[in-house]
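One protein chain omitted, others in place.
Chain lettering (A, B and C) follows the sequence in which the chains are written, and residue indices restart at 1 in each chain.
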Amino acid sequence: MARLKLGMVGGGQGAFIGGVHRMAARLDGCFDLVAGALSSDPARAHASAAELGIDADRSYADFNEMAKAEAARSDGIDAVSIVTPNHLHGPIAEAFLARDISVICDKPMTATLAQAESLSAASQASKGHFFLTHNYTGYPMIRQARQMVAESALGEIRIVEANYLQDWLSGAPAEDNKQAKWRMDAAQSGGGAIGDIGTHAHNLACFVTGLRTTSLSATLTSHVAGRVVDDDARISLQFDGGARGHIWASQVAIGNENNLTLAVYGTKGSLRWAQENPNVVWFTELGKAPQKITRGGGAANPAAIAVTRIPAGHPEGYLEAFATLYREAAEVIISDDRTSITLGAEDGLDGVRFVEACQRSSEDGASWIELC
Amino acid sequence: MARLKLGMVGGGQGAFIGGVHRMAARLDGCFDLVAGALSSDPARAHASAAELGIDADRSYADFNEMAKAEAARSDGIDAVSIVTPNHLHGPIAEAFLARDISVICDKPMTATLAQAESLSAASQASKGHFFLTHNYTGYPMIRQARQMVAESALGEIRIVEANYLQDWLSGAPAEDNKQAKWRMDAAQSGGGAIGDIGTHAHNLACFVTGLRTTSLSATLTSHVAGRVVDDDARISLQFDGGARGHIWASQVAIGNENNLTLAVYGTKGSLRWAQENPNVVWFTELGKAPQKITRGGGAANPAAIAVTRIPAGHPEGYLEAFATLYREAAEVIISDDRTSITLGAEDGLDGVRFVEACQRSSEDGASWIELC
Amino acid sequence: MARLKLGMVGGGQGAFIGGVHRMAARLDGCFDLVAGALSSDPARAHASAAELGIDADRSYADFNEMAKAEAARSDGIDAVSIVTPNHLHGPIAEAFLARDISVICDKPMTATLAQAESLSAASQASKGHFFLTHNYTGYPMIRQARQMVAESALGEIRIVEANYLQDWLSGAPAEDNKQAKWRMDAAQSGGGAIGDIGTHAHNLACFVTGLRTTSLSATLTSHVAGRVVDDDARISLQFDGGARGHIWASQVAIGNENNLTLAVYGTKGSLRWAQENPNVVWFTELGKAPQKITRGGGAANPAAIAVTRIPAGHPEGYLEAFATLYREAAEVIISDDRTSITLGAEDGLDGVRFVEACQRSSEDGASWIELC
Partner (left out) sequence: MARLKLGMVGGGQGAFIGGVHRMAARLDGCFDLVAGALSSDPARAHASAAELGIDADRSYADFNEMAKAEAARSDGIDAVSIVTPNHLHGPIAEAFLARDISVICDKPMTATLAQAESLSAASQASKGHFFLTHNYTGYPMIRQARQMVAESALGEIRIVEANYLQDWLSGAPAEDNKQAKWRMDAAQSGGGAIGDIGTHAHNLACFVTGLRTTSLSATLTSHVAGRVVDDDARISLQFDGGARGHIWASQVAIGNENNLTLAVYGTKGSLRWAQENPNVVWFTELGKAPQKITRGGGAANPAAIAVTRIPAGHPEGYLEAFATLYREAAEVIISDDRTSITLGAEDGLDGVRFVEACQRSSEDGASWIELC
């Protein structure tokens, strides 16, 4: 596969998710990082670029300038990764899409519904592709589960449980680390736990089951004095076809590091998966012994095998799942195949609609809100 | 400790919970089963009694007759165990309490709120004691957790999660086993999953945290066509002092056998426990490594040690926890100490109020209902 | 089933295993404890008897006196449990067997090979039965495993691993608890870890696989200064038919409470079981997903179901497994069926031969010793 040229906006020194995207882009050798507007502070942007081996003439202090300059180069970037705080995703993505440069964007897609709708329209109008990195969809055992549900291994779906528990925001705000800062500012993040992790849980539930949320009822809470955004979200969901869903996303559940779990219960069987031990999915048929299906093991299906790099028992982790999204994005860019499994702007819009509906429901006493 | 004389109502051939009560009563050698009205069918009652070594003259076909006869004997029973379907608990208990015979009653206490209130009054008027067997409260690691919460090891409680998942009612009613029958008849059971297992979850949450439920919102569902009672219940709780709680009780969650779990999250730490591996409780202080506290291990506290029979690593199970309730009941009967940890009619009334409030809330669109 | 009359030798105040035997005898209601020589100290013997509700005229200070007196009574005991230090098992058992009273004896059967051979002969000559309580053989999932091996679910057995790890003797002798005392005296125990827990591991390996040990090589070690018996034993085994086995028994493996595990590897599949979570056995067929077979679950086989008391997910533990041995002993005594699954004097002799061979091998530089 030809190696693509990648740019990045955000992700300068001190950032977290930018480094993750870079490792993900590198792992399978599909991308070379050649340009960046890594910080809105020019000095920090250029220092970061130098560290990463980006040529000085392709280090920008402004994303608009970058989009313009890269579009004008014959060796301009094929895609740009956006790893800024959420409220900037929309404007940046649109700047690149307007020049037909593909966009790989962290989640949630935008901080507001208006931004999401605008970006969705921009995506449709562009020759570039838009990819949303709900990275947990890249895990082989999630692909396994998705194929099994599609093949009716569980029968008709009754209940979907997606919980995402963390504890890093359990303390008083001053004790939080710096990653907490912008997330706790609603103007930058668009929300607290609901946007940061609730969207992951919701996306994963839909990705695996293929169901769409028709309505929801949510209660967003803040357990820590002085915090303005939610740090705990409970959502009940109604899916098309009649299944029910429940999401609990919390950032104050002490003893949980990054405990994202998914359980899908059907009329014939169930699947259970936990992100902290991601190489396993449990499958139980009613009345039979539970089976431990492993990535690379004898019961792995084609969907899992397609995104598996190394043999069973050699654990693949978070970065590998993330890298799968980058590899699949590269494949789409090269083939221009718009029917792939990758998530796009419509999925991003669904996610922002989900956040907005949760906020509206919660403000209205957990009233039920129609989604589609 | 002197051995007490025990009677039993219900629990004849083919029953499940009666056998459990008998094993629990025997394990620590505190009771001898000497009388019974084991079935409302006389032939079955007497055959069952013979099998259990009960003298023919103390095998009764009617609980009223039994209460009268045993009260009249100089060697009459000290206590009676009630292991019938729920709707009979109240009348039977009152018949014995009226004669100052202590009662050990399976949960939920009654099938209706009116019965519960009547029984609660009868209990207060009796010289006999009333014991409610929420057997999960007998586990040593539940006692450990209760003491730790009371000692503020977790700080202020924020969130309490009690889930009770089973799968034995996942199939069509005809496929269910016979234990399912009376439970699925609302007149006998007073409810489905909410009464059968939801009450256990709610009781456990309150027992461990010492919190009282002030209000709740519930959604009771039936996932199986033709079933008239609920097989799945989701409840949000508000506790006094501001903590929130959530209960999920389901009997259609394939892959779960008897998966009762409790998690308590506070400002300083958390506790997590699972009934299927009951000899362990996990304790995490914010920012520290999770600790695996074991029954009999170095970190067991006095409350746990008090109900521990054998050394660490030698698993005690469900029957041992149940037997602890019997032993504690014997201690109370002998000492007449009414300040013990045992659960009584007020707890039973709380449980029936909980069921009734859940049903009312669910019928009213998950509206919030005040409880106390 | 008629209730049998039980006596006990040893197990007075302050003892551990005596209480375990009493609970095991009570759980299923097959035995009433009616006589005892609970201590060689008369005062302690009688005080202990009184506590246990044994009539004063059946509390003995001497086991010979007890055997004689009970044999002479028309309502004399049907069986006696022997729960003394190991070196007394032989003489006591022979005293009762000589009067055709059945014996339920803790393991190892004796402290010396000469005692074992004598007892084995005495057992054959008696109308009484001899039962050896290798209690781990009572677990339902061990029975499940045994049946699966017998049915060739694993193919031909290649490797058997039985590890039994504890840590309660890790500290200096003075820090050990009083249970440690007699075990650390070779004259009373006949050995250290090898006799106390190594015999359990060896017995379990043979019980599940049906294989006999033909030769072994052992290294017994003492890791704690001042300890005269072994606290750690490593044994390699050769089985009839060519399978190999390995045992590691240690009482200084910090972090292990009572961690007895068994793994059996065959040409077609494997089984794995751990005593601390005994309600589960793992079965893997080559190239397929591992299956979690649970006590009471859909994949439980008749051998497991026969010794299962309560439904899946309601954990049965150590005492239940022990009680199964008592129930089966009662069935044998009543039926006089000598073809049962219960372990007898030949098994006990095998165990003492195993200990003796391990000690001989270890003294001779881990040389290989023929066993049969």
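By definition in this document, contacts are C-beta pairs under 8 Å (C-beta built on N, C-alpha and C of every residue); 3 or more make two chains touch, one makes a residue touch a chain.
Because the structure is predicted, anything quoted here is derived from the model rather than measured.
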item: Sole contact to the chain not displayed, among B:72, B:289 or B:372; value: B:289
item: Chain not shown: contacting residue from A:98, A:153, A:306 or A:319; value: A:319
item: Absent-chain interface as seen on subunit C, which is shown; value: 158-159, 167, 170-171, 217, 219, 221, 223, 232, 234, 236, 244, 246, 248, 250, 252-255, 263, 265-270, 272, 282, 284-286, 290, 366
item: Positions on subunit A where the hidden chain makes contact; value: 3, 16, 19-20, 22-23, 26-29, 52-53, 166, 168, 256-259, 275-279, 294, 296-297, 309-320
item: Subunit B, residues in touch with the chain not shown (by the definition above); value: 283, 287-294, 297-299
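Please note the rule applied: only the chains that are shown with their structure count from here on.
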item: Copies subunit B and subunit C touch via same or different residues, half shared test; value: same
item: Per Cα centroids, the chain farthest from subunit B; value: A
item: Chain centre separation in whole Å, for subunit C relative to subunit A (CA means); value: 55
item: Gap in Å, rounded to a whole number, between the CA centres of subunit C and subunit B; value: 34
item: Contacts with two or more other chains, residues of subunit B listed in rising order; value: none
